[in-house]
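Structure record follows, encoded as structure tokens.
Only one protein chain is missing; all other protein chains are in place.
Moving on, here comes chain A:
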Amino acid sequence: MRHIVKLFKNIKIINVQRYCTSLEPVKTTNELTKKPDILEETTDRELIPSEDFPTYLPPTFNFAAYVNKSETLRKFVELGVDLSKIESKKGLPEFILKLDFNRHVKRHLMFLHDLGIEPEKYGEFLTKNPLFFKNEIDELETRVYYLRSKKFTLEQVQEIVTKDPFWLNFSTKRIDRRLGFFQKNFSLTGNEVRYLATKYPKVITSHLMHVRELNFCVREEMGFDGNETKSLLLAIPKIFMMNRDHVIERFSYMFNVMNFSKEKILQYPQIFATRLSRMKNRHQFLKLLGRDQFNEKLPKYVSPEAFYSGTDEEFVTNVCDSTMETYDNFLKTL
């Protein structure tokens, strides 16, 4: 909120030299002293004195050439938008340069503010989704109403929008189809769909081909049944977006080499999010020390949690009772 106030203050005391990003001189010395009305269309344009005419700029490769001259870009920097990242994507710099802060940007920021997104997060949001400005405000509102009508709470909607800035670019129909896809394929209840969408909204907006492929992989290749797949999806949705080969490699190491039962894997699903090399290193070190005891009914039990939680130092000192020097020397034998 503080950010927004600051932003509007800036607009009021804006200096005389003010250019539209397309480098046309725009009026507004007097205009800006008035309280800015965002709904008002700017139609009348008066020329500003000749020294304020924009200098000729040759074609450029990056925003740096424009940023000192363009009010919109300056505002973006103040908001914390990483222009250097936007620059690397095809077509986006042209789009961003054509935006005018008052006409194209302000209302969208107001929309985010009304939705209750913290101003600190605008920068990250816009860096990830600069095409947000292509959406009409009405459409955006419809998309939020849709979520509210599906009994998402306001906090959940905020969380979805912050975690996955692209969500609002998807039309209501498309989101509905996708939520339906998850509900049908994993037989989720309404609450579970809402939980999934809030926990990891990216899985809903990701390419569904991946999800189909991983669904097949989990059910047919790993042999989990419907309920188990569902609990995996709800516990760690990320794996349904990962490369299938990596998921299979991790599973086969856990199942065939470490002899973890499927129940145990379901009990500690986080282990799927661990890199294979990390899992292998830690397991082989435990094996070397003779401490690879994964049966909870016997003494010196090592929980699968040891493979994914904590740094190497914590693992070596707490779980293995060894020293980092030993661990480093061990890593050099692999």
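In this section, contacts are C-beta pairs under 8 Å (C-beta built on N, C-alpha and C of every residue); 3 or more make two chains touch, one makes a residue touch a chain; residues count from 1.
What we mean here is this: contacts and distances are computed from a predicted model.
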Per UniProt, the name of the complex member that is left out, chosen from "Phosphatidylinositol-glycan biosynthesis class S protein", "Pseudouridine synthase II N-terminal domain-containing protein", "RING-type E3 ubiquitin transferase" or "Trafficking protein particle complex subunit": "Pseudouridine synthase II N-terminal domain-containing protein"
Omitted-chain contact residue, chosen from A:Asn68, A:Ser149, A:Asn191 or A:Asn256: A:Asn68
Residue among A:Ser84, A:Thr142 or A:Asn295 that touches the chain left out of view: A:Ser84
Residue touching the undisplayed chain, where the options are A:Glu136, A:Asp176 or A:Asp328: A:Asp328
Sites on chain A contacted by the missing partner chain, in the whole complex: 15-17, 29, 49, 51-52, 62-65, 67-68, 73-74, 77, 80-85, 277, 312, 328, 331-334
